[in-house]
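Taking it in order: structure first as structure tokens, then the write-up.
Every protein chain of the complex appears in place save one, which is left out.
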Amino acid sequence: MSDVIKFIRIPKNQSKVIYALIIIVMIFSYTNPILLPLNVDLETQAYYNTIVDLPAGKTILLAFAFDSGQWGALGGAAIATLNLLQTKNDKILISPFSSVEGGLMIQRCLGLQKGGYNALGKYGVDWVILPYGPGDETFYAAMMQEPNGMHTAQGNKDYFGTNMENLPIMDNVHSHKDIDLLICIGGAGAGHQVRQFGVPYGIPILVADIAVDWAELKMFIDNGAVKGGIKDAVGSAELEKLIGIPGIATSTVAGLSLNHLLIIGFIVVGNIQYLYGRYKKRGGK
Amino acid sequence: MSFVRSFIPKIVLSAIIVITILSYFLGIVPLSNGVSIVNQYVIIMIAFSLPLGVINLVGRNIKNIQNKRQDWLLDIAMLVSLTVMTVLGIFFGVTNTIYLWLYNNVNIPVGAMVMALTGLYIASAAYRSFRVRNLEGSLLLVSAIIIMLWNAPIGAALFPPILPIGNWFNNYPLTTGNRVIFIGFALGVISLCVRYIFFRENITGEST
Partner (left out) sequence: MAWEVNNVIAAILVIGVISIAFKDNIFFKFVERIFIGITLGITLTAAYGVIVNNGIIPILQGNYLVIVADIMGLLLLSRFSKSYSWLSRYTLALIVGMSLAIFTRTAISALIIGSIAAVVNTPLITNNLLGTVSNLYAWVGLVAGLVYFVFTTGGIPKQGKPIFNIFSRIGRYTIMIYFGVYFGSTVLGRETVLLERISFVLRTFGIIP
């Protein structure tokens, strides 16, 4: 028994061994991919259906509230959502909300969507990029206020500095009354959106967020406050499968399986070592 | 002096909390309009707070460079990149080619990788700390393993019942526990509000 333990034991101070093993397994999983079918979750299906079922001519507030650290998790969902919105005939207001990098992330995702930067239609008529606003919920509350929060909270200008009077899309957008759907990519859980858009004004909400915030998002979906959700890169891959355009997320999740098995393996090995140590202390061989 | 320095800010804090909450529930139009205007101005004030950290960091780096402390040459690199990015963004606009290039080819890869380092550390933490010491630890361990198997596509291939089991854990324990946490969190924030309203707390967080 002790020989087996010695064989599988990872030296105590050698976390670098663990790091190296993870990277090696990841490289192996991409060079020898295990292609397994992806089951689409109910929450992802609801996210997709809510967008598809929205009647034409509505106004969608699309928020890119994530930064470079979450690119791997949410980049796929952002581009897939843009690809899906191209098939709709709705007005799209793209906002970075309170992410300082949001405007740059929006420009990046617009460049990577199918059809290129202007695939959503004519700028200023069919879609517009709104400017950054600090303060999270303070900013959202200011945006939604009557009579003209959508203009005044953002200094009456769009992201590029153009006056909102020169943007026809903003002629009919003034406050919460003019927003028909909020889609938020990122945003540190769904709580901010539910508190400032859903509860006071009843605006339907869809959220794509990282797995760390999935617990909060799932709670709000079960409470009925959020209509649908995308969970990290796995949900993004499911959305890409639904719209039929594979992207970043689909290629990312190919390596997920072996990696999770490795971490479970680490936990099992650690516990075997621990339990064997306890057994030895009690006088076993 | 402490009346002006600490008591008046407490009155302002208390008043703004009470008026903002009352304007939402009472729906008095002049009150709501006043709160809306203050809300717009608070956004401007928050924008002034963003450069505070930058000024602090730049000041420290300049001191390091003047005193030639460890890695002072790297601090120069930081100041140069900060200056270049700020000048490009403010004077040449946010669609400037170099500005976008630096964001797309430096900030995104490095930022994503810095976040990705936690993936390595979490695996190391899982090996070191997940132990079957008692019942609570075992419950935590078993539920973590179930969800990890459920999340990975190979889990369903190796052990098909993991799909309904994982769905159950996703629908019930996750949501239930999160409701407990968030109700407790909301009660905590409400009690903090009440403490601010009754001057029991300083703005800096010390109790009185």
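Letters A and B mark the chains as written, and numbering starts fresh at 1 in each.
Everything below uses one rule, namely that a contact is a pair of C-beta atoms (placed from the backbone, for glycine too) under 8 Å apart; a residue touches a chain by one contact, two chains touch by 3 or more.
Remember, predicted model here, so these are calculated numbers, not experimental data.
> Please provide the labels of all shown chains that the missing chain touches.
For the complete complex, the undisplayed chain touches A, B.
> Using the document's definition of touch, tell me which of B:28, B:62 or B:106 contacts the absent chain.
B:106
> Touching the hidden chain in the full complex, which residues of subunit A are there? Just list them.
Output for subunit A: 16, 19-20, 22-23, 26-27, 30-31, 69-73, 75, 100-101, 103-104, 131-138, 141, 154-157, 161, 191, 194-196, 198-200, 210-212, 214-215, 219-220, 222-225, 231-234, 248, 251-256, 259-260, 263.
> Across the whole complex, list the residues on subunit B that are touched by the chain not included here.
Interface residues of subunit B facing the absent chain: 4-6, 8-10, 12-17, 20-21, 24-25, 37-57, 71, 74-75, 77-86, 88-90, 94, 101-120, 122-123, 126, 135-137, 139-148, 150-151, 168-187, 189-190, 192-193, 196, 203.
Operating definition for what follows: only the chains that are shown with their structure count from here on.
> Would you kindly tell me how far, in whole Å, the mean C-alpha position of subunit B lies from that of subunit A?
16
> Could you pull out which subunit B residues touch subunit A in their complex?
Contacts found on subunit B: 24, 36, 39-40, 42-43, 46-47, 49-50, 93-95, 100, 103-104, 107-108, 110-112, 114-116, 119-120, 122-124, 126-128, 130-132, 141, 144-145, 148-149, 151-157, 163, 170-171, 174-175, 177-179, 182.
> Which residues of subunit A touch subunit B in the complex?
10, 15, 18-19, 22-23, 34, 36-39, 67-72, 100-101, 103-104, 107-108, 133-135, 138-139, 141-142, 145, 149, 152-153, 159-161, 191, 200, 211, 214-216, 218-219, 222, 234, 253, 256-264, 266-267, 269-271, 274-275
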